[in-house]
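Below is one structure, written out as structure tokens; the observations come after it.
With one protein chain withheld, the remaining protein chains of the complex are depicted in position.
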Amino acid sequence: MDIFFQQVINGLVIGSVYALVALGYTMVYGILGIINFAHGEVVMIGAMVALSIILFLFQFDIPIFLSIALVFIGAIIFCSLLAFCIEKIAYKPLRNAPRLAPLITAIGVSILLQNIAMLIWGRQYYSFPQIFNNDTYQIFGIANITTIQIIIILISLVTMFLLFYFINKTQYGMAMRATSEDKNAAKLMGIEINNVISITFIVGASLAAVAGILIAANYGIAHYSMGFMLGLKAFTAAVLGGIGNIVGAVIGGLLLGLIESLGAGYIEKLTFGFMGSNYQDVIAFLVLVLVLVIKPNGLVGEKSSTKV
Amino acid sequence: MSKNILKIKNLSIMFGGIVALDDVNMVTKKGTIHGLIGPNGAGKTTLFNIMTGIYKPTSGNIYLNEKEITGFTPNKIANLGIARTFQNIRLFNSMSVLENVLVGMHNSMNVNIIDIILKTRNFKKEEKLKKERAERLLEYTGLVKYTNNRASSLPYGYQRRLEIARALATSPSLLVIDEPAAGMNQKETSDLKDFLDKINSDGTSILIIEHDVKLIMNLCSFVTVLDFGKIICEGVPEMVKKNKNVIEAYLGA
Partner (left out) sequence: MILKIFPSNKKLKFIHGLLLITVSLIFLPFIIEESFGRSWLRIFDYTLIYVLLALGLNIVVGFAGLLDLGYIAFFAVGAYSWAILASPQFDIHLSFLIILPISFLTAGFFGVLLGAPTLRLRGDYLAIVTLGFGEIIRIFLNNLDHPVNVTNGPVGINMIDPVMIGAFSFNNKIEIFGIQLTNLHFYYYLLVICVILVIIICQRLENSSIGRAWVAIREDEVAAEAMGINTRNVKLLAFAMGASFGGVSGAIFSSFQGFVSPESFILIESIMVLCMVVLGGMGHIYGVVLGAFILVILPEIIRSAAAPVQESIFGFVLIDPESLRMILFGLALILVMLYRPKGLWNK
């Protein structure tokens, strides 16, 4: 019991990040039916670009809040442009190609991004600078939470709220939902599919940029290979909730974070010392296999009324 | 007194809250051509899908030759003797016409994997027998000139024929056909009628969904009418045609 609530807090924090990234995967899948393998790398790029901006701004004396705003805006703009270009160059020409082609292309883009990032930023682990004091607060005396963690949860909530508003209450959002339900019908209704798809990628990339910054801030590290595992797990979370389903992505993300955190905390006890926290990554995949075997369309399922 | 080849008893199925089929009772006599008609959305294809194992009914039973097949998997039902075609043609497009038919013979092949890997005499004999039987079937169904063509390259009417040929390759006792005349002109439909008559007189019972009233009248000896998941009329074609409920269902009086 001693670590339970702590792990719950940790799980919600990392789960929020998974949710942000999972949303990107699920939206693209909902509209194009492809797994955007490169999405994890966009998260990484978001973190690295943010890092570069921070290091650049350190030279000047700028109020904290302005710096933070610039970092977020800068990373979001960069990642959005990147995703926009990727879609136009690598995915758009393959809209009618056999199913495997966009997957392979996505893998190619992912490899390209990772290696170019390595060339630009090098192989070293950068420490992500602390922009403000990271205090620890006690909650009811049973768990700790740090400033960063609070910020992560808050920013994730705000971002997700903005996304839901966008999807459900705006013209563009409705166009996105229509397109993902039936591309051809949407076209016939006069919806400009190419724009909708571009917007989907841009929105996803923006979420990815935010997630990248948050996770780099959480662990204090930014590294050119940080996108891979994160992307994989976030995609797992998206599938967990039911791929294509926005609510599912959020639930899947949070749930995965919780299970992973609790699992990492208790795995040694559960397996009588056979497996330690070094098996942590296995948990995500095992959960996925179990859920899919029982509920092949994910927890929330694919076709739900709030699907995009 | 001919046996019942197919008996459907108190069959119901619900999708979510919607009752797609409501307490359906139907019997198909062996050796006949039995028509199933009704307005769009009546549940005809759903009934076919339950019959062939794609859906499981919420309640009720299905019997093939007096033996229960309710809830069996599609491949098991196919092996017990029901073969089908689909409303939207589902051929194996990248395979040739001959290969499509050979797939239908999958389970009548008496080879195991060792035979295949070692290319034993048994394997070669079986392949030869099956190819010959498939070619005879293509002759029977008028598809010989397309034998090695890709299935997707066939003209529409011949694609439908191929689907039927493939179904026949499974040596069914009951052939279940879903809207075979859709998109056909008068001549094609007439050819189809002759074709189905031939199959039937050679021993295969047929259950057919169709919208082409003339085809149903000329072809079937018995007709069942479905509307909103319920049977609203059954009988010989002339009687069904004049039935008040049937006319209402179609015209929506």
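Read from first to last, the chains carry the letters A and B; within each, the first residue is number 1.
Criterion: a residue touches a chain if its C-beta (ideal position, glycine included) is under 8 Å from a C-beta of that chain, and two chains touch if they have at least 3 such contacts.
The shown structure was predicted, so the numbers you read here are calculated from the model rather than taken from an experiment.
J.: One chain isn't shown here. Among B:8, B:83, B:192 or B:215, which residue touches it?
T.: Spelled out, the listed residue whose C-beta touches the missing chain is B:83.
J.: Which candidate, A:157, A:189 or A:289, sits in contact with the chain we can't see?
T.: Of these options, the touching residue for the absent chain is A:289.
J.: Which parts of chain A are in contact with the chain that was left out?
T.: With respect to the unshown chain, the touching residues of chain A are 29, 35, 89-90, 93-94, 97-105, 107-112, 114-116, 118-119, 232, 235-236, 239, 243, 273-276, 278-279, 281-282, 284-286, 288-289, 292-293, 296.
J.: In the full complex, which bits of chain B touch the chain not displayed? Write them out.
T.: 52, 54, 73-75, 78-79, 83-84, 86, 90-95, 99, 102-107, 109, 111, 113, 116-117, 119, 123, 127, 130, 166-167, 169-170
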